[in-house]
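Let me begin by handing over the structure; questions about it come next.
As you look at this complex, bear in mind that one protein chain is not there, while each of the others sits in place.
And then chain A:
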Amino acid sequence: MRDFHRSAPAAVQMTVRDALNQAMDEELERDERVFLLGEEVAQYDGAYKVSRGLWKKYGDKRIIDTPISEINVLLQAGLRPICEFMTFNFSMQAIDQIINSAAKTYYMSAGLQSVPIVFRGPNGASAGVAAQHSQCFAAWYGHCPGLKVVSPWNSEDAKGLLKSAIRDENPVVVLENELLYGVPFEMSEEAQSKDFTIPIGKAKIERQGNSITLVAHSRYVGHCLDAAAVLAKEGIECEVINLRTIRPMDVESIETSVMKTNHLVTVEGGWPQFGIGAEICARIMEGPAFNYLDSPVTRVTGVDIPMPYAKILEDHSLPQVKDIIFSVKKTLNI
């Protein structure tokens, strides 16, 4: 479990699922143009129960069950749809529309046609769902100009980033994580407010440290914090950065940290080739932080194979806390 800090007395525990639910509820109430559509989002309360209660509250017009037709991404003139993909694996059925119709339209029309749309759903590996249901799409969507891509870790991230995404005038891809839906995190009093948003494009330092910088997004932020707790016992103080946004990436926060710690390890669940870590390495080399590195950047990633089903194989296909600890020590030459 997370290391909960004592904060304002009015802090409460909230799961990521409830935080996402609250974000949508508040934004549906705030702006009539916002609506949610997707498979099983209404009467079933959501395949993963993220939209529980919303159909009961807002009805058929605002919460819409669709047939299994991912490609029917609606460019509703003047409206602000939230499109749920049951998982981002299925978004590949609609990816032409996401890239060619959503991402590029404002540019192609030289500003005449904006696309205020949110694509959200679970991304990356779950547990035992095998190759076709476990892919991470952070690198794929992060590659495209015209899209914003966020990847929340905890409940505050989930609520704040989703609200910002809904309020943003541009297409935003929100990469959630199924394994985090049921995990409770502390929500500060500020985060409980109906106007709480987190700016897109800004990373957060979850833990301060001097020995080495760890950068991750989504579930692996938690893994990094766990690794940091173990390493602290050996006197290694990790600075853990929660990216929060994949695109536009907050490279500056990473650079500032690396210029302090001189070492960098990136951690992600996706495949290594052309991934988030690869991009971070390139950006570090292009900027001022390169000269502060005492060793090459290390990328900790998923294994470069389709996801196997058997538990022992699946466990060894993704970064474990011990892999992060090992990589930190190797990077520090310990």
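By definition in this document, a contact is a pair of C-beta atoms (placed from the backbone, for glycine too) under 8 Å apart; a residue touches a chain by one contact, two chains touch by 3 or more; residues count from 1.
The definition used in the following text is that contacts and distances are computed from a predicted model.
Student: Can you pick, from "Pyruvate dehydrogenase E1 component subunit alpha", "Cell cycle control protein", "Exportin-4" or "Probable cytosolic iron-sulfur protein assembly protein CIAO1 homolog", the UniProt name of the chain not shown?
Tutor: Of "Pyruvate dehydrogenase E1 component subunit alpha", "Cell cycle control protein", "Exportin-4" or "Probable cytosolic iron-sulfur protein assembly protein CIAO1 homolog", the absent chain's UniProt record names it "Pyruvate dehydrogenase E1 component subunit alpha".
Student: Which one touches the absent chain: A:Glu39, A:Glu206, A:Asp226 or A:Glu279?
Tutor: A:Glu39
Student: Consider the whole complex, including the chain that is not shown, and state which of A:Pro171, A:Gly209, A:Gly222 or A:Gly302 touches that chain.
Tutor: Answer from the full complex: A:Gly302 touches the omitted chain.
Student: In the complete assembly, which of A:Gln13, A:Ser69 or A:Ser193 touches the absent chain?
Tutor: A:Ser69
Student: Applying the definition given at the start, please give the residues of chain A touching the unseen chain.
Tutor: 39-40, 43-44, 47, 65, 67-69, 71, 89-90, 92-93, 126-133, 272, 298-306, 308-313, 316-320, 323, 326-327, 330
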